[in-house]
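All protein chains of the complex are present and in place, except for one that has been dropped.
When the chains are written out, they are named A and B in that same order, and each has its own residue count from 1.
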Amino acid sequence: MTEFIFFLNQVLISGAVLGSIYALGAIGITLIFGILRFAHFAHSELMTSGAFIAFLLALWFSSMGVSLPIPTGFVVLPIAMVLAALLALGIDKGFYSPLRKRGARPVTLLIASIGVTLMMQGLVRLFFGTGSYSFFENESKAIYRIDTSWLGSTRPLVVTQPQLLMVVVTIIAVVALHFFLTRSRLGKAMRAMADNADLAQVSGINTALVVRVTWIIAGALACMAGTMLALDVTLKPDLAFNIILPIFAAAIVGGLGQAYGAIAGGFLIGFAETISVFNWSIVLRPLKSVLPDWISIPGNLALVPTEYKLTVAFLILVVTLLVRPTGIFKGASS
Amino acid sequence: MALIELSHVVGGYGGAPILNGVDMAIDRSDIGVIVGPNGAGKSTTLKAIFGLLTVSGGGIVFDGEEIANSLPDKLVPRGLSFVPQEKNVFTSMSVEENLEMGAFTRRDAFDDTMAWVYEMFPALKEKRRQPAGELSGGQRQMVAMGRALMSQPKLLMLDEPSAGLSPRYVIEIFETIVRVNKEGVGILMVEQNARQALAFASKGFVLANGQNRFTGTGAELIADPEVAKSFLGG
Partner (left out) sequence: MIRRSLTLFFGLFVLILLIGSILGAPFTSSRLVEAAAYSLIALGLNIQWGYGGLFNFGVMGFLMLGGFAVTFMSYPVNPDFWGSDGPWMLGRALIAFAIGAGLVLAARQSHRIGIKGGWKVALTVLVWFVAYCTYRSQIDPAAAYIEANAGFVGGLGINPVFGWLFGGVLAAGVAYIIGKICLGLRTDYLAIATIGISEIIRALIKNMDWLTRGTLTVSPIPWPTPLPQDLQVGGMENLTALLYARSGYLLLTLLVLAIAFFLISRAYSGPWGRMMRAIRDNHIAAASMGKNVTNRQLEIFVFGSVLMGIGGGILVSFTQIFDPTSYQPINHTFIIWVMVIVGGAGNNWGAVFGAVLIWMIWIISEPLSKAVFDTLSFWSTSIGWHDIPDIEARSAQMRVFVLGLVITIALRYAPRGLIPEVVHREK
């Protein structure tokens, strides 16, 4: 049973956490693609700077003596999300909107988003250096150990508070997004514009407003993903830059432009990554007594060595592109 | 004062103008039909009215106001609606959501209007939860018209509503257009089925090279031997 709990810890919990991050990031990318038709490369920087905004707010809060049972970084999240949404709006206004007005091709916007990536990364490093920070300098990270001895396991099921919060927050965000897209006037207008931008304009939909709403949602969710990731691990300037590939893979695998696809793709890639680097030899250990002597279980039986974790997302991406280029949920093709 | 009045409209997509002086006047009770050869500027006229291309000369007065170069999100609330020829439904959205998008500019309750549209197109009511992309061509055209009617327009513009439809649906669509007009919505449409459309048109315009060639009632144009010879295929 110990082995099973180990499996749950390593695969189920890690996978859910990773999947949540990927899903939140991929939703933003997929929404922006649906509305503006370009791959927004700087999304990772929105995530990272969102996390840094939350970090600064948390510092400020704790300097004022605010102390709560849940992480301060989490408490300030709503404010950070608002600020990150404003930041996203500002970036669009400053860098993408002038190009769109000139009628630039989507690929030019993609290159512009590289420029934005570089500038934001430069700025973050200018102010925060290249080191890493922790949200838990002055407070402790609560860790829940769920005793599983009644199952016959010697190890507890371990979940940290940020991990639990992350999954909960992701579920809330996804449900809220679902209701927004299917029930609200603006949400439907967003879907309409992603479906057929020309017809949306002809219908009198205020497309500029829809673009703004898209950036607000994308910025807020990016901030949420970045902050939760930084709460789970540590905060550093290349926090999200390193995971932009699996996030894009999640968006493409789910079908670009499809919000639900991005969620499915995020969790698919999150779980696939954790399963591939999982060391199966520990789970197989109980078989030792059953197996004949000449079969020995190697110490490391991971499908993919941890160093090559990235390959997993990439392989899933390539297979998807070859087998079903529109993604799981039929997204933009051609 | 006509509902919409185009006086010598010149316009195009930036380069050489496609419209070289188009004149038109439509009342709320009218069904106006624009016919003419390919490339005469028929669809372009509708797009020019709707702000989808640049009007560089002349004027467009709608409901007493100059509207040249206004964008759709300003025109729709004023009572102008447009049904493009192609890709005129949101394929991934349900029929009902398509209709709701037509009412995007309205801030009041639009249940009555939706009921009215369903009354006009009973087939849509049964399929209201179905994605519009799954419907047949004729039903899509109904969704597109229904969407355009949701903003309670004074003038409905249609770009070749009968294109690609089977003859049975062509008649149905034309009948619906007449019915919509009877409910007090002015109609301005471009049609390839010129003879059929002019038969019920109260105003007909024959365009060629971006200019009016003949203007008159539908019946007059059909009766005119020159129009019949050059534009209606004999």
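The definition used in the following text is that a contact is a pair of C-beta atoms (placed from the backbone, for glycine too) under 8 Å apart; a residue touches a chain by one contact, two chains touch by 3 or more.
Model, not experiment: these values are computed from the prediction.
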Omitted chain's touching partners, listed by label: A
Residue of A:V17, A:M120, A:L165 or A:A259 in touch with the missing chain, whole complex considered: A:M120
Residue, one of A:F74, A:W215 or A:F248, that touches the chain absent here: A:F248
Identified contact with the non-displayed chain, of A:V11, A:L59, A:L86 or A:L99: A:L99
Positions on chain A contacted by the hidden chain, ascending: 33, 38-39, 95, 98-99, 102, 104, 106-108, 110-112, 114-123, 125-126, 129-130, 244-245, 248-249, 252, 256, 305, 307-308, 310-311, 313-314, 317-318, 321-322, 325, 332-334
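Here is the rule we use: only the chains that are shown with their structure count from here on.
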Residue ranges of chain A touching chain B (in the complex, touch as defined): 185, 188-189, 191-192, 195-196, 198-207
Residue numbers on chain B that touch chain A, as the complex places them: 50, 52, 71-73, 75-77, 82, 84, 87-93, 97, 100-102, 104-105, 147-148, 151
